[in-house]
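Data block below; observations after.
With one protein chain removed, the remaining protein chains of the complex are shown where they sit.
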Amino acid sequence: MSESLLINLSIIILFLPLAGFIKVVLFGKKFPKLYLLEVAIISIAFALSVFVMYSKLAYYNTKDIIGAFTWISTGNAPFSDVLNIELGIKIDNVTVIMLFVVNLISMLVHIYSIEYMRGDKRYTRYFSYLGIFTFSMLGIVLTHNLLMMYIFWELVGLSSYLLIGFWFEKKSAADAAKKAFIVNRIGDIGMFIGILILFTSYKTFTFDTIFAQIAAGNLPFGSSAWLTAAGILVFMGAVGKSAQFPLHVWLPDAMEGPTPVSALIHAATMVAAGVYLVTRIFVMLTADAMLVIAVVGAFTSLIAATIALTQNDIKKVLAYSTVSQLGYMIMSLGVGAYVFAFFHLVTHAFFKACLFLGSGSVIHSMHHEQDIRNMGGLKKKMPVTYWTFLISTIAISGVPLTSGFLSKDGILAGTLAFGKLTGHWLIPIIGFTVAALTAFYMFRLVILTFHGEPRDHHKFDHAHESPLVMIAPLAVLATLSIFIFYTPNPLSPDAGWFMSSWVKTPEQVTPVDTRFDFLKPSAENIHGGHHGEIVHSVLYTETMHWAHYPAMILSLVVAGLGILTAFMFYQWKKINVDKLIENKFTNALYRGSLNKWKIDEAYDATAINGTLQTGSGLSWFDQKIVDGAVNGSARLTRIVSKISGWFDTYAVDGFVNFTAFFSGFIGLSFRKLQTGKVQTYIVLVVFSVIILLLFFKPF
Amino acid sequence: MPSTINEYFQLMPFLIIGIGIILSVVIEISSKSSKEILPWFSIILFFATALYSITNISEHAVLFGGMVEVGGKPAIFNFIFNLGAMLVVMSSIGYLKKYGTYFGEYYILIQSSVLGMMVMAGSKDILMIFLGLELMSICFYVLAGINRNKLGANEAAMKYFLLGSFTTGFIVYGIALIYGTTGTTSIQNLIDNFGEYSSNIIFVTGLILFLIGFSFKIAAVPFHMWVPDVYQGSATTVTGLMSTTGKTAAFSVLIIMLTSIFTLNSANIFKPYFSAIAVLSMFFGSIVAISQNNLKRMLAYSSISHAGYMAVGLAAANSYSISGIIFYLAAYAFMNIGAFSVISIIEGENDSRTDINVYAGLNSKNPVLAAFMALFMFALAGIPPMAGFFGKYYVFVGAIESNLTWLAILGVISSMISVYFYLRVIVFMYFKDAEENFEIEVAPYSLSSVVISGVLVLMFGLFPDMLLRLITAVVSL
Amino acid sequence: MKIDLILFFLLAGIAVVTSILVITRRNAIISAVFLVLNFFALAGLYLLLNAQFISVVQIIVYAGAIMVLFLFVLMLLRTDNESPILSDKRPLKYFAILISVFVFVQIAYLLFAGKPSRNITPDEAASINSGTIQAIGKELYTNYIIPFEVAGFLLLAATIGALVLAKKKFE
Partner (left out) sequence: MSSVPMEYYLILSAFMFIVGVTGVLIRRNAIVVFMCIELMLNSANLSLVTFSSYLGNPIGQIFVFFVMTVAAAEAAVGLAIIIAIFRNKLTVNIDEINIFKW
């Protein structure tokens, strides 16, 4: 069991799905049964990842294994620094656990899809897309540097584009894919700039080297503000991928993809990539950056939870619930509860995958009906789906004896401690509110779907339990939502192996004055304990202890309240929902929530419309201003009035319309000169000569 | 200084092409089947020269009394020119029949233009630059209009010719002013005494006029006007050659003339100039390309914006950004030639089928072509790990190194805009149903040109160090 | 006033007048003839500048060969007289003239401000020596042998190009 074996195995795990992808792409048409090979390959990758995880945790528990080689070396380059770019993989405990989670869920989704996608005309291609997607995600998990992270990041974006738009004949699916890709690119700009800041300062992409440099007091451009900026900019990538406000809009739309894809993308992989990225850069986040992250996460979780309350599409509810839970994790990282964030990432991956696959099972048996208002009473028809769905719902609601309770409780305790230490009480308040909302809307979903009387008898009569290949993954995932896999004590994760020995908060590298000081080891426990083991101040540890029980009790209370309300509303019908929303105030809230607070519409009105107007503005210039400048001043006046009219119509709301105006301006100045006549071209050249000569002469 | 026979042997790349041209003329005159022989002959010539150049990169020497330079930077440029021309010739074999100009002179003109480029890249004297430029340009004028029965080709040739010779006037006038203040046309003298000269306004004006001429050749805004018209009107393979190797040659001259600046011996007085044309070209090219429906015209605007990214490197003007430009040029050459090869395969007779809606549903018609086109589009958009990404990356890092962070940021923004129209092609190929039915005849040579370009693009993207190591080793010679 | 100053002004006057006539005559053939005159005036100026070889080449190559080619093509195509030059696209043309004048002012200012003659001490003997056929020929076939070869390829390419464009039979 040598380290190099682990490295090699990880590389094999990484490339196995890619090999499957290539085979299917090349030979898929000739051998339609090849998808079985893809399933087999991913199962092998899973088996290997179990082995790697076991060996790592058992034999190298405290050691990070790094395998790297120099990819680009500018050797004897004549500029000041020698540049070496390394590629490589880093295997620490977080990596192997993620490896396990990603491979497990990917494998289950593969198996599940065999039945779910049967009969699709691009059946084998679907499996090849799953393969390339898994490959990209494993790349993100394994990389030890920002460059590979960025490359695989883009690959994930690309392959998610293919998967979300898999049914591209549907316009909505193609649009959703495009939206996901473009929205993600917006986040990636920030990430790219952040990486560039770090790279120009440290001449390397490798995480550990960067962190070591920061720890040595070497800040980017000598200022902690730049470090904050770099942290926030890289975090922007996570905002895109993990669907945080304001870039969360792509995720609900992405439900247009096949349901197993939603399970894969939105439970364990793509969206988790953002959280994973933040855990990777966690140690270099300054206090300001962390506060930004916490606020973004909290706000996202709140806004998504409120939207989820009223959605009627089964997948939309789950989508907003995902956004909300991701906000939770991000918030948790922001308040410094690193371990619980990662813990929640793992537990959430299992129960959310189970929920998505369960909803897929329902949709499948209901012949692609997704509206929960047309469901009901499915409990009898689909017992396995129901029970697994229920267990996962209990888990996500944070009821004791489930994994969700453990991780959620930890996060809430973290926010409570954060509130006490910094005075930002709003964050724990949001945390508990969201916990209550989550319990409510998840039980609303369960009750409307499975309980009560069937509301669409025609579809209900055809409903049936799904075949074994679909319910077996559900059972596995539901089982993994039980506390016993994580800790022997169902009320406290602290005693469990996950918390006590597998994942530990890494030690911060940022300078003391840029950090929440309670997260740094204070003087007394550096002397008392072993340096490197204890990473928090005594104050923080004590506060966490203080927060533990209040958080647990409070979370139990709010979860109970949420569940109770859900039952009151939908099961026992004690409160009439329709009556409730007739009230003017509640109706406004209801409409707002149902319409997702009009965020999409706002983007449509600004960003998308602006871009469209750019295009039409340009074509307008084509048609109207061909000989504009040459035909005298009357024409010019008209143009000016048209421009000002155009300006009034389109260029008033916000930044993106400014871009439209700007490109329109360029169109006015240059594009009209592209008249096809040589002499106008030459006039421009000579005019430029004048400008240049004026500029360069010391007159 | 008498030249020895040894010096002639060191001129091997020039000799191969030069003797090749003469032999080609002989073949063309004497053989009836010259149009079958000449493409293969050209491919062999170009391949031999490319191979010779890249293997003799370390044999750096200045020959004939400071007239020609071999090895070093010129060797890398020769590699790009010859390999690019080889790929263009490969894709021409099938294309010319469709285009109606199936004759041997075409290949002789391509050889001559490559000789011109090599002279430009290897010149150590302004006179050589001038002659190389004219040799290249005259061949391009003819190649643009080689099918004289097509009005579009006529127009492209005439516009290119009038604007090209107009800027030649500027270049000569600029050279006259440079000569008047320095008393010589030697570039080495220029490099050594640049700081002293750059306080002389007549010298600066001369250099400005000279730079304007070459800004025209690299297709930078505001000297870009000829580009869309000429690229659209010329034969597709010729456009592939002009837009890649022609641009590379013009950049090689700019790099030679400004050597003194980027080796940091003298202040970068042209930083504002190059920053301005960089910003203008990047944004103008990207924005106008969005509204284009003809693929050749779209790639013309894309070529303008790429000139802008490369000009960022000239504005930065340190060794890092210059190696970045050279890398970028190599990457750009192969991805653009690849894209134009695909276009030349799809294109029908009489210049038909160059609009973007022809590409709808290409994936179902010919998945291999669609996959390669997607690869080239991703590479042009600068999405990692394709070669285009590293080109931009090195240039931008060079800009940051020279405290031009704002320029790098604008570059990143502009490349984000440009993703839109490259992605549009991919969307058409993969997510739209075919509008018209037509048979795609894929000539095997054209396809091999596409495949080789694709492999090179991927290789430069995955292992940029291979090429970059060569470039950084010679960039300050 | 010395004789060469008088000669200069005479030839310069011819050059200025003929160059303006080239761009203002509506008949292209008349323009071409004035251009030939202009080239003759330039040849005279070259002689004044002790550039005997270039002066002769100017007459033989430029005025004799290139301009004859122009006239030949003009007569072959028999294009109509242009309508008065400023009759259409007037704003553009006024603008063009304006910016041309502006560029001229700039260059003239530059020449006066930069005073290139400041750094140059004329040497009559060296000047006479450097303009002879002997001096230029020697340079051309020793130091400038490579450019000379390149020029050969240039002419070859131009010949082939002109043949392709004007003569080649298309199937």
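Here the chain labels run A, B and C in written order, and each chain numbers its own residues starting at 1.
The criterion applied here is as follows: a residue touches a chain if its C-beta (ideal position, glycine included) is under 8 Å from a C-beta of that chain, and two chains touch if they have at least 3 such contacts.
Being a predicted model, the structure only gives us computed values, none of them experimental.
Considering the whole complex, the hidden chain is in touch with A, B, C. Listed residues B:Ala50, B:Leu115, B:Ala156 or B:Ala339: the one in touch with the omitted chain is B:Ala156. Of the candidate positions B:Thr168, B:Thr405, B:Ser448 or B:Ser476, contact with the unshown chain belongs to B:Thr168. Where chain A meets the omitted chain, the residues involved are 622, 626, 671, 674-679, 682-683, 686. Chain C meets the missing chain through residues 2, 4-5, 8, 12, 15-16, 19-20, 22-23, 28, 31-32, 35, 38-39, 42, 45-46, 48-51, 53-54, 57-58, 61-62, 65-66, 69-70, 73-74, 76-77, 79, 82, 85-86, 88-89, 93, 96-97, 100-101, 103-104, 107-108, 111-112, 115-117, 120, 122-127, 129-131, 135-136, 139-140, 144, 147, 151, 154-155, 157-159, 161-162, 165-166. Although one chain is not displayed, chain B still touches it through residues 127, 130-131, 134, 138, 141-142, 145, 148-152, 154-159, 161-162, 165-166, 168-169, 172-173, 175-177, 179-180, 183-185, 228-229, 232-233.
The rule is simple: only the chains that are shown with their structure count from here on.
At the centre of the protein atoms shown, by the Cα-centroid criterion, sits B. Spacing of chain A relative to chain C, judged by their CA centroids, is 68 angstrom.
Chain A and chain B, compared by their mean Cα positions, are separated by 41 Å.
Measuring from the averaged C-alpha position of chain B to that of chain C gives a distance of 31 Å.
The set of chain A residues that touch two or more partner chains comprises 680, 687, 689, 693, 697. Residue positions of chain C touching 2 or more other chains: 107, 110, 113. Chain B makes touch with chain C in their complex at residues 1-3, 18, 21, 25, 64-65, 67-68, 100-103, 105-106, 108-109, 112-113, 115-116, 119, 125, 127-128, 131-132, 134-135, 138-139, 141-142, 145-149, 157, 180-181, 200-202, 205. Interface of chain B with chain A (complex): residues 158-159, 162-163, 166-167, 170, 201, 204-205, 208-209, 212, 216, 221-223, 225-226, 228-229, 269, 272-273, 283-284, 287-288, 290-291, 318-320, 323, 383-385, 396-397, 400-401, 408-409, 412-413, 416, 419, 423, 427, 430-431, 463-465, 468-469, 472-473, 475-476.
By the touch criterion given at the top, residues 629-632, 679-680, 683, 686-687, 689-690, 693-694, 697, 699 of chain A touch chain C in their complex.
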